[in-house]
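Heads up, one of the protein chains got dropped from this complex, but the rest are sitting where they should.
For reference, chains read A, B and C in written order, and residue numbers begin at 1 within each chain.
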Amino acid sequence: MTRRLLIGLYETEDDILAAAEAARLRGMKVVDVYSPYFVHGLERAMGLPPSKLPWVCFALGVSGAAFKVWFEYWTTASDWPVNVGGKPWNSLPAFVPITFEVMVLFAGLSTVFAFFLVSRLWPGRRAVALAPRTTDDRFGLVIEETAYFDAPAVRRFFEESRAVEICERMMEEAA
Amino acid sequence: MRADEPKRYWKSLAEREGGAAYSERAAAEFDETPFAAGPLGSRRSFLQAAGFSFAGALLAGCRRAPVEKAAPWLEQPEEIIAGRSYYYTSTCGACPAGCGLLVKTRDGRPIKLEGNPDHPLSRGGLCAVGQASILGLYDSLRPKQPLLRGRAVSWQEADREVLKALAEARRSGGAVRYLSGTLTSPSRLRMIRQLLSGLPDGRHVTYDTLPAAAVLDAHERTHGVRALPHYRFDRANVVASFDADFLGTWLSPVEFTAGYSQLRKPLEQSPQMSYHVQFEARLSLTGSKADRRIRIAPEELPWYLAQLCARLEVKAQRSSGARLESLPILDDVAERLWQARGRSLVVCGAEHLDAQLLANYANELLGNYGTTLDLRRPSLQRQARPGDFAELLDEIATGRIAVLFLDGVNPVYDLPDGEQLARRLRKLPLVVSLAERLDESAEAAAVVCPDQHYLECWGDAEPVRGLFGVQQPLIPPLRGRAALESLAIWAGAPKSAADIVRETWEREIFPRCKAKEESFERFWERVLHEGWVEAEIEHPGSAFNPAPAQAALHRVTKTAAAGLTLVAYPKIALLDGRHAYNPWLQELPDPITKATWDNYACLAPATARKLGLTDGDVVRLEAGPERAVELPVLVQPGQHDNVVAVALGYGGHLTRRFANLGPRWLGWRPSVNAGGCVGENIAPLLERDGGSLRWTRSGVRLVPTGKRHALAVTQDHHTLTVPPRLAAADRGRRPIIEETTLEAFRKDPRAGAQGHPPPAEDLWPRDHTFPGHRWMMVVDLTACTGCSACVIACQVENNVPAVGKDEVRRKREMHWIRIDRYYSGPLGDVDVAFQPMMCQHCEHAPCETVCPVLATVHSSEGLNQQIYNRCIGTRYCENNCPYKVRRFNWFDYARDDRLANMVLNPDVTVRSRGVMEKCTFCVQRIQEARLEARRRGEPLRDGEVQTACQQSCPAQAIVFGDANDPASKVSQLLKSGRAYRVLEEINVRPSVTYLRLVRNRREAEEEERHG
Amino acid sequence: MAEPVLLAPEPLIAGGKRPGQVTSEILATTERRASPLWWAGFLVAFGALAAGIAAVAYLFSTGVGTWGLNNTVGWAFDITNFVFWIGIGHAGTLISAILYLFRQRWRTSVNRSAEAMTIFAVICAGIFPVIHLGRPWLAYWIFPYPNTRGPLWINFRSPLAWDAFAITTYFLISLTFWYLGMIPDLATLRDHTPSRFRRRLYAFFSLGWDGSFRTWLRYETVYMLLAGLATPLVVSVHTIVSWDFATSVIPGWHTTIFPPYFVAGAIFSGMAMVLTLVIVARKVMRLEDYITARHIDAMCKFLLLTSGIVGLAYATEFLTAFYSENRYEQFVFLNRALGPYAWGYWIMVVANVLIPQLLWFRRLRRNAAAVFAISILINVGMWFERFIIIVTSLHRDYLPANWTMYRPTLIEVGTLVGSFGLFFTCFLLFCRFLPVISMSEVKGAIQFGRTRPGAPAPEESPLPAEVHP
Partner (left out) sequence: MASRLTAIVLALASAYSLLLLRPKIGSFRLPGNQQGYEPVQPIAYSHRLHAGELQIPCLYCHFSAERSRHAGIPAASICMNCHRFVTAPLGALRAEDALASKEKRAPRLIVSPELQKLYDALALNEKREPDPSRRPRPIAWVRVYRLPDFVYFDHRAHVNAGVACQQCHGPVETMERVRQVSDLSMGWCVNCHRQANQTGVNGRQVHASTDCAACHF
């Protein structure tokens, strides 16, 4: 089946915040909001949970560090111990700097990759421009028509909440 | 001779010729037949290739390596195995001193010269010049063929020319003169006699560029024999030397150094050392080691000797009524000498008859003849007769000569009026030069019949009456023809050098040897095996006649120096310039001035200040009419204020070859000066009276030119005291060199200790024990004379390149071992301390910790290893080395002279551009000794591993060995009270230990010197 | 401390912009034709780069001998430049990461260019450790990769190995950070640019960003995480660089205060460079409204602070040497101040400690020209700081026999010039083709249509963290 999406375009932060909150409270099905920049408080307005990416960061940072410590120990003290300047085989303090660097590297890169994965961003991906100018100066509130709130109702709601422009999209379920 | 290495020798000529098939090919290969050129690496493998000759260049580990051919012998020679080094005895031919050699040959080519430990004179030492002389063998610029008026001709043609002239002379009774330097070779002398005997008017004339004629004359007068006493420094407890640089350049430095230093190694159990006082004008190497050094103007020297004699006369109650003037220092010296009657020695290096007469007198009064001076077996190392030479020069001037032979002499260069002489030589009917290289005189000669290097032909020597050494060929001839053979041909009896030498020995020496062998063959075998033999001698009794000496004593008056006096001196390594072609010697820093690739006008600090001159200011030295030489100034502490000293041996044509030396790049500067030569020839400024050259000339003028000339010195800062402006209170002097006086040492063996050993406890676990060997080195600063033999020995052993003047000027010399020289005390008469500085192989090596790629790490035997092929050249190790002993390959140093590459040691990698290198404690020698010991199934014995520097050291100041072996010499010395380590306080734990410098002084004396 | 004026509401972005306006104005610089001024600058920079390339080519073909180094002084220009550029880099990360964590909203106008600067600076820096090698073609040996040598690994105890890792990490993280911050703007560009080719390009790199708020939410988190990682990273990197010297045994290098000293110095020089750049940029690209006097003022205060720290470090070194009772240590510092390289030392002191004191005067801080001049001087001074630390410690160390002097050759000067060429070439290209100011953040920073309480308004925006009482 196809989904019918209605999009209200707003001009200011205040309007979109209000609109988004109102829509949610009224029980409309808010698909998403498109905005040119990160609007503080909108996540609350939309009722989105905080991201779990910090866990990825932590997990891979730690594993990276652990791996590096082991690797340095293994190469220097176990695999081929070489007498370097009379230093002990296992010169743990000397391993700290690189361990730290590698931890940061792992954590940082992994988090970003994870972010791209979860948000489905990849080079050459076509942007689903549900709402025009949302990368410039417009805020787009996307609401799906449901049995309870049919298109006219939503349009009415948009008008009330000072949307400057309203448009519609039909969408195959597949998308 | 390595203990583990049975000595090899040619059993017989037959056998030597037996290897002929091989020799031929080797010879052929040495002519530049095109074989593997290729990049650096290839040369080593080429040498590696053990009697094979390789073809096909190969790049180390790149794609499919190009095909490499290996051609084995056709006839397997007995006794020679590819890849093994063999040691043959021989006698050094670099100067008339005739030191004993062990020549290390590998696959048919000599690659290293070492002193023969069993040789009675040199006792295992070998000087820098001797060490470097091997490069002369592989000098590709030596002429291959004879030259007839500059045109390369066949030997037959050249001989025809000479024989024609000789026949003519024989017919018309024309004069034939054979001019040579001192020759000690019985065979050579025999052949010369043979050549001249057949002629109506033939004479052999000898002249020396480093003369001792005055000594000979003086003895003729006082002892009735024209002989040069054999000085025995090994017996002299008190040495008073008047301008005799016997440790550096005088007569037989290696022998003298060995003997001298033998008495200067104070130990706790016997805190004794000889006393040495030096009277001299310039600061010589010998003076730098003296316990007491008195600066005197050259003119004053005879008078000082006279005063000494006068004092000795009084003590001996044989006063001839000479006037005594108050000279406390001489009183002291006289007293010391007198106390050591019969065990003392007065030597005089001045070419001044009166001075020499007085020296003889002093020795006579002290009863030193027979003990420290040996006239029974006199030295033959100098034989010049200035009278004859003067005559010869007149004859040349008047053209009354039919044929003139020049053998190993270069008068055109040596003499003040060289050009004039050259012109006259060209006018003579025939001048035949036997020079190895085309020097100035050879250029003036009509025929040049190049002689061979002493390593490629047979020869012998008699440095001291009755002591014979043999020279054997160790490689098929590369160039020229043995002079012996030339002489034989010209004498009309062609014979091989081998036969000639054997003949000499069979007829003249064998009978006198009272040898245990009955047959000559067996005797000859032993001689070749040992390299030398001592023969009985009949010696003329010689009674001392005091008259001439006393006459001199009364004749000599105190003469004040008028204005500046020019003093020409032979420089260590360069001597009279006969080896000026040798880049190693040119690049060897002068032990005192630390300058390379130049000669210069040394001025005393006071004088320099007076004239407003500093290092590098170019001045014009003017002496006599239109005689001037422009030289850079070098301010030399410890020199007499009225003296300007200039080194001989520079500015010769032999140095033209260095025009393109050194890595070529935008900033490259030539190693030669505007004249196309290295340095300036000082001869034009000297004067010749009769047949002898005066090395001093009073009343020279010195005119600043305003020009500058950057000297290539390897050391910029000359004291251990930091500039006062930068010295924090009372921390001026750095305890790098620790020294003390004998008196203090007697009281307390640890006297003079300054550094504090690092804490025994360690923050870290002791992960590194050295269970097997623990290689360590001990260097005795008291024994070290700074002669720099070790520097060249190391250079030959370890394939260290010569980089040229410009690179040295940029402080990029490559020597692995350097000799730091520090002055102390008043600028006037400074104290000098030498410190051989090489990689210290620290147990906590700072260089290792910082190398990111593990290119320098520690071995299980305490060696600090440098792995060239792993090095990427961060130079971090160099920066972090407190001793700055690491050397970086800033460029690919040219090794495109294929013949010269023959000298490379196949056991040591030739380093390429961009890698760090440094002293390895001669790890290749350690390996060799270890493997041989294993092969024999025996443990490695102490002394079986000798580093190159240790081996060559005439003073035996360097000891290397296994510190884990309590019996080893090294661990004995480590216990010495004199032992200390440089920069101990920073806890790098060096493996090189120095033995404190002890001067034979009273503490009070030291006090007033250093406040 | 600060005068009341500072607390008075002064808009972060002047001229009451609307988001659309922001977009068009900032993009204007990328869409309008390049100004002659830009071309002039570009040609000069590119010329310098070419010179550098020539110098390095000659270096590679001939050997490190073409530099003025010698047996005693093994490092000089090469590592000086390396440390100098790394230092420059640090300000970028500082502005973008640390200030972000401190919620310094004034950073929004400068962080993009600052980050760009970081990346270019790190590129310049990274070049030197490679070309200073005797055998640069083997530089990769410094990383532990599986090999057929046993396998033979690397020496993890060597500060140079630490460096290699630190620089690589630093470069990668800064790059990611920069790129991540640019994705939304790239999307804006994509939807804004008329040229089809560029649209394609931007579309590719913007990863199909469409401004969905769910993505925005994660984006903010990741950005925050990266900032959190970059902050200790930036400190660690220069600490490690300083360990190159601090872990050695050479007097003048072997000092425990190096890490803080170097980090402060790095931020100091970096800030100066940022100022140099933005002052020019805002003039040339008419962005005065976005990079206002207030931004410059804030950065000047940074300079004051860090200059103070650096000055303190200079003094401390002498103090430690004095009470160390160590003759070598004491000599090194006397030698710095009075020895043959004293001129360099005093340039460093004047330019890094004395001159910046002028910034105490508000009028000077507000005077772009003056600040520009000062920032240039500081750059010079900081270069000399590194030169002095490296060369004076080496040229006269323990054994007087080793003492010598160092003189640079033309080739070395060429490489230095070249590195500047590379830096400015990159920067000018960046100004030309990418938004020099982070639009999405600026849009967030202007108070267009934001009246609701609670939302952070610039009035309450705190002053730069470090000038808080």
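The rule we apply is simple: contacts are C-beta pairs under 8 Å (C-beta built on N, C-alpha and C of every residue); 3 or more make two chains touch, one makes a residue touch a chain.
Keep in mind that this is a model prediction, so the values were computed, not measured.
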| item | value |
| --- | --- |
| Contact with the hidden chain (one of B:414, B:443 or B:861) | B:861 |
| Touch with the omitted chain, as defined above, among B:163, B:547, B:931 or B:967 | B:931 |
| Touching residues (missing chain, whole complex) on chain C | 146-152 |
| Residue numbers in chain B that touch the chain omitted from display | 21, 25, 40-42, 44-45, 48, 50, 52-53, 55, 58, 60-65, 67-76, 81-84, 772, 857, 859-861, 863, 865, 867-870, 907-910, 920, 923-924, 927, 931, 934-935 |
| Interface with the undisplayed chain - residues on chain A | 52, 55-56, 59-60, 63-64, 67, 71, 80, 106, 110, 113-114, 117-118 |
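The working rule: only the chains that are shown with their structure count from here on.
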| item | value |
| --- | --- |
| Comparison of A-C and A-B by number of C-beta pairs in contact, larger one | A-C |
| Mean-CA-position distance for chain C and chain A (Å) | 29 |
| Approximate Å spacing (C-alpha centroids) for the pair chain A, chain B | 81 |
| Per-residue overlap in chain B, given as positions that touch at least 2 other chains | 846, 849, 851, 854 |
| Residues of chain C whose C-beta touches two or more other chains | 152-155, 157, 161 |
| Residues of chain C touching chain B in the complex | 58, 62-66, 68-72, 74-75, 129, 132-135, 138-139, 141-142, 152-155, 157-161, 164, 244, 247-250, 327-328, 330-331, 334-335, 338-339, 394, 396-405, 409-411 |
| Contacting residues of chain A [partner chain B, same complex] | 82-89, 91 |
| Chain B - residues contacting chain A, complex | 764-765, 767-768, 842-849, 851, 854, 857-860, 989 |
